[in-house]
Structure formats: structure tokens, C-alpha cells
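A single protein chain has been omitted from the complex, and every remaining protein chain is retained in its original position.
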Amino acid sequence: MIIYKPKVIVFCCNWCSYAGADLAGTSRLQMPPYFRIIRVMCSSRVRPEWIIRVLRNGLDGVMVLGCHPGDCHYQTGNYFARRRIALTKKFLEYLGVNPKRLQASWVSASEGGKFAELVTEMTHELEKLGPNRLFTDESGGNGTETTP
Amino acid sequence: MQKIRTGVFICHCGNNIASVVNVPELVEYSRGLPNVVYAEHNLYTCSPDGLRSIGSKIKEYSLNRVVVASCTPRTHEQLFRTTCEEAGLNRYLFEFVNIREQCSWVHMHTKEEATRKAKDLIKMGVIKASFLNPQEEVEVQVAPSSLIIGGGIAGMSAALNLANQGFEVHLVEREEALGGLLRRLNKLFPTNEDATKLIQPIIERVRNHERIKIHMPAIINDVSGYIGSFDISIEEQKKDKRFQVGTIIVATGAQEFEPNLGEYGYGEMPNVITQLQLEARLRAGIGSAEKVTMINCVGACIPERSYCSVFCCVTAIKNGIILKESNPRANVYVLHRELMAYGVEFEDYYRRAKELGVRFLRYSQDRPPQVVGNGKASIVRVYDELLGEEVELLSDMVVLATPLVPNQGNENISRMLKVPLSEDKFFLEAHVKLRPVEFSTEGIFVCGSARWPADIADCISQAYAASAKAAILMRRGFARVEPITAFVDEAICAGCGSCALVCPFDAIEVQPRDGKRVINITAVKCKGCGCCAAVCQSGAMQQRGFTDQQLVGMIDALVGRGIT
Partner (left out) sequence: MKVGGMEQRLRREAAALLEQGKVDLIIGFADGSLKFTTSPLITSDKDDASRLVINPFIANNLSVFLTGVKGRVGIVAKGCDSRSIVSLLQDNKLAREDVFIIGVPCSGIIDLTKVENLVGRDRDEIDDIVRDGDKVTVTVAGKASEFAARDVLFDNCLACELPTPQEYDLLLGEPTPAADDESKAASQEKINRFKAMSPDERWQFWQNEFSRCIRCYACRNVCPACFCERCFVEEAEPTWVQPIPRWQDNLIFQITRNIHVAGRCTDCGECERACPVNIPLRSLSREMYDIVDGLFSYQAGRDKEAPPLLACYEATDVVDFIR
């Protein structure tokens, strides 16, 4: 039973994971409808600042999906992404952010099933975790209101 | 500064999208989004009507940004971009929102949520579009030469097709002779003509063609460069060679699956052989037997390898006919699961086999046949599904039909060319329906059994298709590189050079200028990964089409932040 609707941003690389997500669609694999995909050309484009922005905005989780090691369309991108995300995840965990809110996986263009599984699992885990109130004030706001 | 005027076009895609997502509601919603001055829905936005509508609305409403919410950019992004361009709008002021593959098709039972999601995705797309800038494509020359990897029927057909059109062809074959798997065949279905007689003339034409350079035996060591000028380095007969080509066709074929030791007695009993081994015996004239039992689907249609290899059934039918014709008194049984005889000729072929007295028996996956014998196979026990009884077939030869499996070298080629493999490790095309013989990577194509088990007709058709696509590029003489390249703001850049270190294509150089270190990007080498933009902590390095402002704009849009 869904208590709240965990909003997840999924960064997908154009060549592998975005195609894998498309394949999940072509195969009609049903998934919880709370994730939003943002396409980048390569997982190496994803900056830690974006991951932090997702959490800052009160969204509940973020996934970064790239090509399997050795299969990156740009040869080495996913290796850099791997290092960057490992660092970000460990540091955020130290600060008290639940590590389940940031997930990284390798999804190839043919792994529609894996994509569906990952998104479904992530959604269920975030449901158990509860909504992201990391940056919420006592007043309920989170300081992103733009001053006119 | 020019005011942004965005048009949003939302597709029903028949009822692929509309049956789940409330499209009229999306149109209403879009009208309220920042900078949106026009929104409409279409039954099929990619249809001539839909495209015409986009073109006319661009002019009528002076649109300077277009957002289409429909299927996946991997199908129609180029089409919509061209439509915009033809209406006078820079093709890179167009943004694609995926509400089919990644929305309506995967949230079919939660229509309200799917609609909500589609709204979010459109909002993100509209915000990104408002941060897009017009871009000019970089043109690269495409050399009128092609590398064809593999000298089987597919590779040779592609080679001849290209060479006959006047292009130079480098044909790289790792074996010592051309012809691939065909060399090992006896006769071909459904005509029963001789394989060698069919392939020999083709080999001759390839060998004698002045524009085909055959490298054999040779393996590919390295592929670098980019579309239009790939640098190929091979090892041919122990010598290293290099050459440049404009396009690449992968025609590496497949190999026969060898049954595991002991499977149905294979490897332990000398009279248990595969269909391919039977072909060799028939060619040598020693393939006759009195009691032949064929077992189909050995190593195929099972959990470990779930696909059907397409034509092994027809191969069994063919060899059954041949055996019966050479020895009418022989007992020939074909034990099968499904019997795949697609195509009109094949059904007739199957009928002919039955008329000749070849007997077909269906067995099920959970009760496979058992081959019994002492040192040699002598009996095959099988549960006949139709009869509902176990039967014993006396056999002096057992022939196993095995599937085609991917070549060992596929992973290596995949890595060298940066093209993907499917889960089964065959090469994966750009789109299974709409782009069957090309990869997502421009300039590289695939045909034949490298892609999926293919019989000769399929190999040749695909080879023609792949070579035709390659010819278009080479005939045109240039390709346009998508301008999703990196660019740097020199005022912000601190000259540390991390960007140059992470670029896989040596597109970034650090140069001294006036005592400072300055970044120089060679756009034609940049393939648009964005790694440099991510490693730059000050944000001086950005990627066109994927800037921080655009992507963070999307993240913010999702929560309504920064939208006034």
C-alpha cells in the first residue's frame, strides 16, 4: 500500500540506460509511476551538484544509470561517474543522508527488465524510508521560495 | 533579448499514449506553462498531417521553441528537427519529451498518475527548451571507403554492393578463406542446391574485384577516429597495417553451438553428431545411415538460451530429405519441440519430407529424449507428445540440431567500435523495428548472423540494406556532427586542465596564451559525453544542449522552483 508517492529522478545515459528504459516500455513492463527520467548523453555528465539539488528540492531519491564498465559509448565516462558517485554517496551518508536515496547502477540497452526492477525496488525502498524532509524547516517550507 | 515563444505538440500515438494519458488535459496544462504561447494535440504527430501542423504553427505563432511530447527521441528526433528547420526554426531549438515508452506504456494501470507524470515531463521539457540556444552542426567529411568485418555471405554481398557502386572496400576476414559458415554446408534449403556451387562464384567476384581489398587472415586491433574517418589498425599475416575508412559494416556472423560433453551422448558416442557435422559427412559422401534419429532444439529454447535459432528445423527437414532420397529404406525420425517452417516454400518442404517418409515426433522440454547405447548410440527413447506414449527408436546415427550462438569475438568488436550487444550477446541494432541494420553510432552498420541467426536470403537482404545505408553517407560525402559539444567560458576558467585529462577523444588541449593557460576544444573530435563539463568544478566548461542551467532547470521545474 502506498503511503506517499516517492518522487525519484533517474539520470539515464542516451546510449545504454535510456535505451534500456525504452525497451522496458516496448516490452510493456509496468512500474510505479513516480520516477522522472532526465536524459544525458553519458553518465559522466552527472554532477554531484545535481544530485544534491534533487535532494535540496525535496525530491525523495535519485538514480544514476550508466553503461556497464567497458561498454561506455565514450569509452571511459562511466569510470569517472563511478568514482564521483561513490564519493558523493559516502560523504552524504556520513552527513546523515540515508544512502538509499542515491543509487547507481549499470543498465545496458538490452536490459529493459533490469531497468524496471531497479525503479520498482527503489520506489518501494523509498516508500519505507518516508519522504525526504532533509531540507525542510520547522515551518514546513524548505527555503526555495523565490523572493519576488 | 527575444521573448521565448514555445509551442507544445502532444501526440496521441493512436491510442498508445491516449488510452492511458489524458492528452486534452495535457494540452490545457501546457498552455499554462512559462513561455508557452501555443499547444495542440495530434493523433500521430509524426504523420504528414502532424508535421505539417508543426510547420504551419511555427510560422503562424512565431514560435521560437518547439516541444513534442510523444514517443522516444531515438525514433523521431531527427524527423521533428528537420520539420522545424524547414519551417525556418533552428533545429536545435527543439526538445523531445518521452511520454510513451517511458510513461504510457509502463503505467497502463495508473492512468491518473501517468497523466500527472506526463505533465511533469512536459514541464521539464518546456523549461529546458526555454534555455536552449540555436546551434550549427559541424560537418565532417566521409571518406568513400568502407571496412567490412567478416568475409561470409553477408560480408561479401555488402562488399560487392559497395564496390560495384564505386566505393573502396577493405574486407577483413580472420579465417584463411572467404565464405564463412557456408563453406561447411552441403546443400541449401529449400532448393537442395549445392552450397559450394552457390558460394564459389561470389568468392571469385570478390577476389577479382579491383575495389575490394581483402585482408586475410587478419584481425582488427584497434578502431579510433570518428564517423567519416575511422582509423583502423589490423594485424594481417603477422604484419601491422593501418588504413582509414568512412564507414564500417559488421558482418562477423555466428558460430554453431557445440553441445556439452555427454549431452545426448555427444562427445562420448562417435555416432552422435551435430547437423553441421552431418553436412561435412554428406559432402564427403559418408553420411548415409539406416536408422537416423534427429533431435532438434539441443541448446535452444531452454532457460539458459531462450531464443529460437530460426532455421535449424528446416535444416533437419533438408537433411532428412537428403538421407531419405539417398536411401529410401532408411528410417529417419525428427524429434522436435515446435517445428519452425516459416515461409511458403518451407511448409511445402516439410510436406515433401513427410511424403518421402521422414517421420516427425513432438517431444516436450520437460521430457527430453534419451540416447542409450554401449559406446555407441543404439536407441533413442522419447515420450511422443501426440501419441501420449514413450517410444523407442533404434538408431545408428543421432543428429543434434543446435542453434547459432554469437561469435567469441563479438565482445571485443563491441568494445572497439563502441556498439552494444544484446543480452544474448548478438549485436544490438539501433531500433528493432525502425532501424534494423544500423547502430545508434553513426556510420557503423550490421548485417547477417552477427545480428541474429540469419539464413542466406536474410544475410543477403540485410547486407544490401546495410551497404545501401553506408553508401548514402559516403555518396553524400559528409556527415553532420550533432552540436552537443563542449564549450568553455574563458573568463571563469582557472586553467587547471582536468577537462583535458578526462576527454577520451583528445578533443581538449591546454595552450599557453599571454602567460595564462587557455582551453582549446576541437569541436569535430568532441563526441558530446560531457565528462569535461562535470569535472570542472567552477562550471566554466559546459556542454551544448546539456548545460547546467538546462539540467538544473529541469530538476527545479519538477518542484516549481524558479518558475514565475
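Just so it is clear, A and B label the chains in written order, and each chain counts residues from 1 on its own.
The criterion applied here is as follows: a contact is a pair of C-beta atoms (placed from the backbone, for glycine too) under 8 Å apart; a residue touches a chain by one contact, two chains touch by 3 or more.
Please read all numbers here as calculations on a predicted model, not as lab measurements.
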For the chain left out of this view, which of B:Val27, B:Ala87 or B:Cys496 touches it? B:Cys496
Any idea which of B:Leu356, B:Val510 or B:Ala523 touches the chain not displayed? B:Val510
In the full complex, which residues of subunit B touch the absent chain? 491-498, 501-502, 510, 517, 535, 537-540, 548-549, 552-553, 556
Even though one chain is not shown, subunit A touches it at residues 48-49, 52-53, 56, 76, 79-80, 82-99, 103-106, 118, 121, 134-135, 137, 142-143
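In the analysis below, only the chains that are shown with their structure count from here on.
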Rounded to the nearest Å, the gap separating the Cα centres of subunit A and subunit B is 27
Residue positions on subunit A within touch of subunit B in the complex are 5, 7, 9, 15-16, 18-19, 21-22, 24-26, 28-31, 33-34, 36-42, 44-47, 49-50, 53-54, 57-59, 70-77, 80-81, 84, 108-111, 116, 144, 146
In their shared complex, at which residues does subunit B touch subunit A? 72-74, 98, 100-103, 105-110, 113-114, 116-117, 120-121, 124, 414-415, 418, 420-423, 428, 432, 440-441, 484, 502, 504-505, 527-531, 533-535, 543, 546, 548, 551-552, 554-556, 558-559, 561-562, 564
